[in-house]
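All protein chains but one are shown in place.
The block that comes next holds chain A.
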Amino acid sequence: MAATGRHSALVDRRAFLRMAGAAWVATLGAGESFALTRTDAVFASGYRDSDGRFGIAVLAEDGTVIDRTPLPARSHGMAFSPATGHLVAFARRPGTFALVIDRTGKAAPVTIAATEDRHFFGHGCFSPDGRVLYASENDFDANRGVIGLYDARDGYRRIDEYSTYGIGTHDLSVSDDGSLLIAANGGIETHPDFGRTKLNLDHMEPSLALIDAATGALIERHTLPQKLRQLSTRHIDLDDRGRIWFACQYEGPRNDLPPLVGHFGKGEDLTFLSLPEETTIGLANYVGAIAVNRREGLVGLTSPNGGRFVVLDAGTGSVLREESVIDAAGIAAAPQGFAVSSYGGRFAGHRADVSWDQHIAGLTPHR
């Protein structure tokens, strides 16, 4: 595994501190300030504390909690804009709120309420300039995924809506140049009237869609072959070549061993990785999160069901590392390798008295 230069880590931290601003740093306790000065990377993750309360925490690379912001209910994924310092926590499906936190401390938190007949699916992303927030949402009466567009310069007013060209949309990402939106349509129908119940496991329609970020037009849509129709394409990340890596959760028979990871580029067919059988078994047909470490050319996967953390070579797709992590939850690129969290409160070498939620967002530009 390639080492990461100390210089770049310092740049990361300085960049974060510049972005975060003195006002926010001044609110930290001595211990938290000390942790911040020592860390090479800063992350955020949703949590549930031991009293059952939910929030979003900022963490140092070693897992030290630097700051916490309470949330009204459980969150899931996050979106962070390095351009503006805005961090958004999306409610877990079928939640109806997203909370925008200004890490610079210049603005009060903004709560975005889902519009009527929509709920959040738990993920979203910012345009590279931070001006537009894209949120994956459910048009539940029409049973179709949509992307809500929110104007970050106008109090996160909802300004438009695109189709995701699929159902059960989950993760959502944007290309580095901001021209493409990538929607992971898990293919599972849900409706808030039935909570989190999956309504169509016998006729799922998973797909991955590339959408024109300027117009909302469909550029290309990849469905899965019939034999993989119960393979829910749920999470994505992009590598340094702009390739889209996707991770799946299988709803079919438990003794099947379907491919769980793949990648594709614009204009290409999907490529599924053929992982070793023991790795696939270890992932328990359920990859909960995926992250790409661009600097080191790595792809990381976590599976809470399998209690597994797997590192792949982004160039060859081969397994470089496989580790048992009980209740493995989130994963994000770190200065060296990956930061991995668990439902049991583990984050890097630190344990907190919380359950970390399923995803981690990197707040320093080191991926």
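Assume contacts are C-beta pairs under 8 Å (C-beta built on N, C-alpha and C of every residue); 3 or more make two chains touch, one makes a residue touch a chain; residues count from 1.
Everything below uses one rule, namely that contacts and distances are computed from a predicted model.
Here one chain is missing from view; checked against "Imelysin-like domain-containing protein", "ATP-binding cassette domain-containing protein", "Sulfite reductase (NADPH) hemoprotein beta-component" or "ABC transporter permease subunit", UniProt names that protein "Imelysin-like domain-containing protein". Remark: the omitted chain is touched by one listed residue; of A:Ser81, A:Ser232 or A:Thr364 this is A:Ser232. Touch with the chain that is not drawn comes from one residue among A:Leu181, A:Leu208, A:Ala284 or A:Val310, which is A:Ala284.
Contact with the omitted chain, checked across A:Leu201, A:Ile219 or A:Val319, is made by A:Leu201. Listed for chain A, the residues touching the missing chain in the whole complex are 48, 50-52, 76, 92-93, 122, 141, 170, 186, 188, 193-198, 201-202, 232, 234, 249, 251, 253-256, 284, 286, 288, 304-305, 325-327, 329, 342-346, 351, 353, 355, 357-358.
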